[in-house]
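With one protein chain withheld, the remaining protein chains of the complex are depicted in position.
Then we have subunit A:
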Amino acid sequence: LKVINCCVWDPSGEIFELKAELNSDKKEKKKEAVKKVIASMTVGKDVSALFPDVVNCMQTDNLELKKLVYLYLMNYAKSQPDMAIMAVNTFVKDCEDPNPLIRALAVRTMGCIRVDKITEYLCEPLRKCLKDEDPYVRKTAAVCVAKLHDINAQLVEDQGFLDTLKDLISDSNPMVVANAVAALSEIAESHPNSNLLDLNPQTINKLLTALNECTEWGQIFILDCLANYMPCDDRESQSICERVTPRLSHANSAVVLSAVKVLMKFMEMLPKDLDYYGTLLKKLAPPLVTLLSAEAELQYVALRNINLIVQKRPEILKHEMKVFFVKYNDPIYVKLEKLDIMIRLASQANIAQVLAELKEYATEVDVDFVRKAVRAIGRCAIKVEQSAERCVSTLLDLIQTKVNYVVQEAIVVIKDIFRKYPNKYESVIATLCENLDSLDEPEARAAMIWIVGEYAERIDNADELLESFLEGFHDESAQVQLQLLTAIVKLFLKKPTETQELVQQVLSLATQDSDNPDLRDRGYIYWRLLSTDPVAAKEVVLAEKPLISEETDLIEPTLLEELICHIGTLASVYHKPPSAFVEGSRGVQHKRLPARMGAGLGVAPAAMPASLGGAPAVGGGLGDLFDLGGGVGMPTGSYVAPKTVWLLAIKAKGLEISGTFARRGGIIQMDLSLTNKAMSVMTDFAVQFNRNSFGLAPAGPMQVLTPLSPNQTIDVSLPLSMSGPVMKMEPLNNLQVAVKNNIDVFYFSCQYPLSLLFVEDGRFYRQVFLATWKDIPNDSEAQFQIKDIHLNSDVASNKLQGSNIFTIAKRTVEGQDMLYQSIKLTNGIWVLAEMRIQTGNPNYTKTNGFRDCMQKQMYDSTSVVRFSSK
């Protein structure tokens, strides 16, 4: 150990000395020398030069020395792969040692030597150790399979180690079972589709038996593995839950959380009217509360998870509010999490207590905590309507303290309260205005300006107040500038006579003197609105705004479901899916909760396989899309493509599905033909969509009333809604569908024509068409040529109207007909188009501009959405 304290490290001299000692005849001296080498290694010195000498010490009967040499090997084998071969012989020999400790040590170290060259020599010893008579060796060998798989997956598969590992699940020793499960789970993680852990009721039973007997860590491996199992029915689900519940009283927080994960997941399958369901809910509360008496870091993990559980099943902890009250000595990260959960649990019944607590926190010393506490009061007001008045008066009390950051936070949340309860608490505005000068944070200034603008007609000196901000306009942050612009425009529309000068001033500041494109854009829009049509301006700017709700900070349901499946892991701490922070996990299955029996599909598709069978695309090119190819005189109305085969019978055990999409009277429908090409009757049809770009989802269950007998075809029309979860697909109009029947679940993908999404009220305002058109940046524009179409402009215009593509204006320039058209998509995106038709030339040029004119809450944003065009 003296080496550590050595002031001068003389490489050549020291190494030379060590070399001599390592080759000494005296065992004691040898051991001391290896210790010195390891000590140098520990402090980060390079002692790889001693590799051959250290390996020479490997053949020893001294266990401690052996361990040290092994340790050295693990560290340096990778940098000296050729030399590492020298060690192979000893490993092979040690794996046959009569002492199980040595056999296990050898097999454990072997796996840590990550050198490709020597792995194949290790297969035979490993095979023997997997069948060793001593469970200690077997459990070590089980882990070694996972190590080897990490280095050379192919080798492990070829050698059949995976099957041996699977057999170990039935081992008589619980520790071996636990380690085998852990190793298999680890391997399965890198092979999502391998079906390695094919869990069935028999293996589950074995795992549950081992669960009662192994160590706390083994229990965690088994519980985490159980959580991936999909029980066949609610009865099995209940029986697993019953056997897992005793783990909830374990002293190790990690065991408790893993048990909670299994229960939260399997509970999904239990019918809600079942007595056991209620019992289980009650049993979950005490262990969750007990987690809060663990160490701070474990408390933090627990709290992040409770945050998810409370969102998924608020009933579990609704009576436990008090345990989340903040303690003086809690670390800040625990305090902030507790606050969050307090708000989630706040209800009319406990709001008085919560508010009293929050007020207490708001007068503490820790600035971050105080800020969050003040915000929490605002969130309570928004969540529990009955408490709003109390919250506002609490906030006013806090403003009276004149503590700068408290005042600023209070103003920010009061703005939100106004947005939830408009025209209710304007009496407090006077108090707020008194604090105008002390606001130095952009968010607070912006909030105050918004309030002044919104209630301009009730504030006598609103113009003075806003003018005072205008002086330093260019020094303000963008947030404040935008808000100031909108507020002054509002003021002008409310009191036009005395504020003309002010509005001109702000418009010129925003449009002429600013580098910020958002600000300029908004400035121009207001300018044009005001100059062309003040009445319309009033309608737009002073429009009634949708109320905000507490739900805005809830986690999106599909993400929440996925996170519930990851309780206890990093994902649950970050509140992000693993794919967001683990490299190479894209394409890995997203975990889902099982579906409750009798609702929708019995077995929910875990995820759509990435490569779906080559389903033919529907509505390919533009020409097809607009159906310009058809003859004149066809009835107007949305074009419906003929049905194409989406699912081939050979891929779906005899079920053939063909279909198309249609828009009828504003309702989107999926027309399906189901054909039974198998020998037996098909029943119990159900359908589900994966997340898609526009949130398409079945509006109701698929109605196939009669069983489908062999060779029969049934036509079904499935109405679709746009309320499903949204995820951008590639291509954009791709839709992945799962269809279930009594035989299996089948997946296919199809593409729907975008015209399906064009809504009936897609006529853009004629007056602003041109201005908006000019405002569309170039990169949001696309041009297409449509060839070989023999229609004149009127007929084309008529046909297009049938698909909800509206012609706003038409002009003729130099023999060319120009049609100006607009389309509105179901999600509020506007598409503006210009179509040039050269009479006599069957080629059309169409220019599309995309513009998102979704009326946001405050008409804040008219940002352009970039969309891949189709």
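Keep in mind that, in the parts below, a contact is a pair of C-beta atoms (placed from the backbone, for glycine too) under 8 Å apart; a residue touches a chain by one contact, two chains touch by 3 or more; residues count from 1.
In this section, contacts and distances are computed from a predicted model.
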{"item": "Among \"GPI-anchor transamidase\", \"AP-4 complex subunit epsilon\", \"glutathione transferase\" or \"AP-1 complex subunit mu-2-like\", UniProt-listed name of the chain not shown", "value": "\"AP-1 complex subunit mu-2-like\""}
{"item": "Absent-chain contact - pick from A:S24, A:N56, A:N152 or A:N173", "value": "A:N173"}
{"item": "Which residue of A:S24, A:Q80 or A:N252 touches the chain not shown here", "value": "A:N252"}
{"item": "Residue among A:E64, A:E96 or A:E539 that touches the chain left out of view", "value": "A:E64"}
{"item": "Residue among A:T290, A:N404, A:S438 or A:Q479 that touches the chain left out of view", "value": "A:T290"}
{"item": "Hidden partner chain, touching residue among A:A33, A:A182 or A:I805", "value": "A:A182"}
{"item": "For subunit A, the residues touching the chain missing from this view", "value": "1, 4, 31, 35, 38-39, 42, 44, 61-64, 67-68, 71, 74, 98-101, 104, 108, 111-112, 114, 134-136, 139-140, 143, 146-147, 150, 173-176, 179, 182-183, 186, 189, 213-217, 220-221, 224, 245-246, 248-254, 257-258, 283, 285-287, 289-290, 293, 295-298, 300-302, 322-323, 325, 327-328, 331-333, 353, 356-357, 360, 364-368, 566, 568-574, 578, 581-583, 585"}
